[in-house]
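For reference, the structure is listed below as structure tokens.
Excluded from the complex is one protein chain; the other protein chains are retained at their positions.
What follows is subunit A.
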Amino acid sequence: MNIERLVAMANDIGRYFASEPDQVVGAAGVADHLKRFWEPGMRKQIAAHLAAGGAGLEPLAKKGVERLVEIDSKLRA
């Protein structure tokens, strides 16, 4: 899928959780949202994008994707 679109969508999610005072909780919120609503292929793509530097991902979205990668890899382990 168009990675720019996925990045934009991830950033939209990040901006919602930005009002959360505790950024760890905010990142967890982003990760949980991605896990619950994004099809695995999309998650894999955004994870790969993160691994490649995560260009365009805003800070909280980026933290969220990092957290998502941890959750998804834990599940696979």
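Please note the rule applied: contacts are C-beta pairs under 8 Å (C-beta built on N, C-alpha and C of every residue); 3 or more make two chains touch, one makes a residue touch a chain; residues count from 1.
Criterion: contacts and distances are computed from a predicted model.
Asks: Tell me the UniProt protein name of the chain this structure doesn't show, selecting from "High-affinity branched-chain amino acid ABC transporter permease LivM", "Formate dehydrogenase subunit alpha", "Amidohydrolase" or "Spermidine/putrescine import ATP-binding protein PotA".
Replies: "Formate dehydrogenase subunit alpha"
Asks: Out of A:I13, A:A27 or A:I46, which residue would touch the omitted chain in the full complex?
Replies: Of the candidates A:I13, A:A27 or A:I46, A:I13 is in touch with the missing chain.
Asks: In terms of residues, what is the contact footprint of the unshown chain on subunit A?
Replies: Residues of subunit A in touch with the missing chain: 1-2, 5, 9, 12-13, 15-16, 18-21, 33, 36-42.
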